[in-house]
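With one protein chain held back, the other chains of the complex are shown just where they sit.
When the chains are written out, they are named A, B and C in that same order, and each has its own residue count from 1.
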């Protein structure tokens, strides 16, 4: 059994890691770290664990968890996570990082996060954990950088278009996201009476930090496709793109706990593909992905809530010629913990689906 | 006192008309019609009226309400409403129609609603009730066609851009709307366990019926502005536009009772205006509107829930050069009953704000 | 015009006071105090005020607001409010206190709030602002103690039974309350992802601080009724009761913004009254109350959301002989700001309903 430790285990990413790793047949959860609940039992932080064996685990500190683990999952805030990853790496252990700290090259990281990267020397060792595009280069990875939730949804919605040359210059993505995407630290805009019954745009106008990540992702897809076609675009190397597309990105919080709907709108520079051609493209591009499903109709978030799947669809507006692509996923599932476990599975050569949740519940 | 009757008084538009007309100082509610609750007291249909005088009114039929009223508000379904408006008109009374039946010219109506218009001869008499743009031509109107809720939000968000030549060819509007926008007839997708905790795209890909209305509205703005500038664009005549812009329109239902956030994204064909220039444009365009407010930051729907106001904002994305415009309103307030009462006030020469709700409650 | 100032104007009670006093024909809002938003405009704290005249008022400090007002409404936390009330009183102004600080005698206050009352000498001057029971003694009051929201709901549900001798020894009240009842300070249990989709009991087992208030209220009703019957029980003096009933009180938070449903269950010590007799009792007891409505069927909270009304019903369970009484009200309406304005109106001899909201909106 692989001993897996979790840092930031009292946040939402931590909760979902506990759930997935706890049912993973190849893994034993060896430790949970939390500053807020240090010394307390896990079920104090997580009421759903009361009465279950895992609920009796005590939250300890980062050091103890790193020491006792073969693989460390980091669900800690950006900025604070980079040095923790370095410690894990220096201890000779695998780091699966759910934060933003190893997703970008050093310059882009500084541009979007306003921080000097404290360990630029480790960036080359990090593999970007968007498994559906980077499956080929993840085996053997010692540092995995889990993608951002909104970035995953936007990238999955647009990657087939990027690969096929259908991504126009003025592509726009609207993100409707559940409130858990903002994390577990109490804040006025997230309090129930403020957030319920309201749709709230946030970080609009080109300021959301996932934009750099989406543009880098799509740039890699475009570069790879220009050399090797669709197949290459689905099996990326991390060599950065020479030219990045720009994306106008408008996120809004909607009054639900989880889930993301990314709606991407663009005009193809290659003429007007019809809906049928586009659906065929998406199905070809994502063929073989157990966690991605392409359907004829625009998906709703409830279909993937609690799961590690994404459902996509794409349409051509016959009147305007515009392409509209949709992706739904659970921000804490495929958007965070699920994708991290998937990448971990691939990195360590395990069954890619172990620990993951495919079938959602309804209602 | 003007005697006002309401048809379709057991639907959500009806509920909000009762509320506004009931507190209108120049109006007495003279009758409520409902097929579903025929013969029952109003508080059987509307629990919030229990114990109030208006709750003792009995729901009667259309005929009785028309007979007893000077002005008839129609909150009845499209298709069924056109002949009712004709009866009201032939009876020499003013018709304020909240349905879609008199919003469009006959050809556009058939195109979007799939129906021959049964009374094309009355279309010339109808005035479109988007008061902020049509205030000049509403006085004396005998038939007022209340705009659609989504159409109102999209039009208000884009009209200043259209007037100033900033509306690009590939404009895209995303609509996040509360569930009450789908009406009060029970249907599976609207049942709570299906609709709560989910974001659901609907009528995407150029199929939503409000598209034709938005394009007609913006076409009129463009035509008027090309002849008379901003001032003319704010005081429209109903002479149809020669050329209509096309809008890609993507609506989604979000799990809240009321409210619409329209997010419009476009690239100006006239270079890249900055955020400051755009905000100044919106403020100039909507100067003097008591119900519209332009603010620096993207608005949230809760700020206007229950009210007859809209709040707008606009940004230029400095990275991409794209313009993002926002409009929030209450689909049952300014998007339906509030706007209908406002147009009625203007049509009859009353104080434009009588009966309206300006200050929302929070939370 | 009476100049009204509001302390704690950036909390939910403050928001609702602004709304009610702003539309009150005899009142001018003269000042808003907030520590959190000190120096900022009101619309920074209250997005719904953006673009409205009141939104331009600046939040100042307590001193300035007290100085500029004839009447001061205090929507500040218990403990901190008692000395503020004293300052208002010493300045010769009327204090309308929404906190718990002047609701109870000094001993009961200490028992439930764990604090020595800092101004016991003022308690005799305070009038308890549950207008429906204390209307007779409020005129001329210089300090009004607004009742607690849960206490109001429980008292209204049980007072007719207490007055008629039907309140049994083992009376139990369950409170289902919206989340705004917990206030506006960020806290983890109130964060949307924690509180949505969940029903959460809190302060159960005889620990909720409103219990002492409910028991005192009902004790007064019983004492008065034993001397003067129903009429006396509806026109209370503040002379404390000699014997207080005990109430088992179980509150739970439910995932909605506002509203309280109090469900009271008891067995009458006077035999088994039928539903008809009980309804007649409630109607007689609350006859003449413009804000209370007794109906045959159990009420739902949405019927009073946003209003200053309460709807009540009562049933006898024919199988078990138990009495079940219901009361719904808005915790921020009749449960807080509405009741405070109503008591203010009575205290100053104004129209009791000025500024209040009677007709709710639906949905």
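Operating definition for what follows: contacts are C-beta pairs under 8 Å (C-beta built on N, C-alpha and C of every residue); 3 or more make two chains touch, one makes a residue touch a chain.
If you're wondering where the values come from, they're calculated on a predicted model, not measured in any experiment.
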Legend entry - Residue in contact with the excluded chain [from C:60, C:152, C:217 or C:301]: C:301
Legend entry - Chain not shown: contacting residue from C:36, C:108 or C:198: C:198
Inset, instruction - Touching the absent chain in the whole complex: find that residue among C:103, C:119, C:184 or C:267. - result: C:267
Inset, instruction - Can you work out which residue in B:187, B:231, B:287 or B:318 touches the chain that's missing from view? - result: B:187
Legend entry - Contact residue for the chain not shown (choose from C:1, C:115, C:136 or C:318): C:318
Legend entry - Among C:39, C:83 or C:206, the residue in touch with the chain that has been omitted: C:206
Inset, instruction - Go through chain A and note every residue touching the omitted chain. - result: 12, 15-16, 19, 22-23, 46-52, 54, 180, 197, 257-258, 293-295, 299-300, 302-304, 306-307, 309, 311, 358-363
Inset, instruction - Quickly run down the residues of chain B that touch the omitted chain. - result: 12, 178-180, 184, 186-188, 190-193, 195-197, 255-258
Legend entry - Chain not shown, touching residues in chain C: 168, 170, 172, 174, 176, 193-194, 196-202, 204-206, 211, 246-248, 250, 252, 254-259, 261, 263, 265, 267, 275, 298-302, 305, 315-320, 322, 324, 326, 328, 363
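Simple rule for what comes next: only the chains that are shown with their structure count from here on.
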Inset, instruction - Identify the chain whose mean C-alpha position lies nearest to the mean of all protein C-alpha atoms shown. - result: B
Legend entry - Averaged-CA centre spacing for the pair chain C and chain A, given as whole angstrom: 47
Inset, instruction - Between chain B and chain C, tell me the centre distance in angstrom, where each centre is the average of that chain's C-alpha atoms. - result: 38
Legend entry - Distance between chain centroids, defined by C-alpha means - chain A, chain B (Å): 39
Inset, instruction - At least two other chains touched by the same residue of chain B: list those residues. - result: 197, 257-258, 299-300, 302, 363
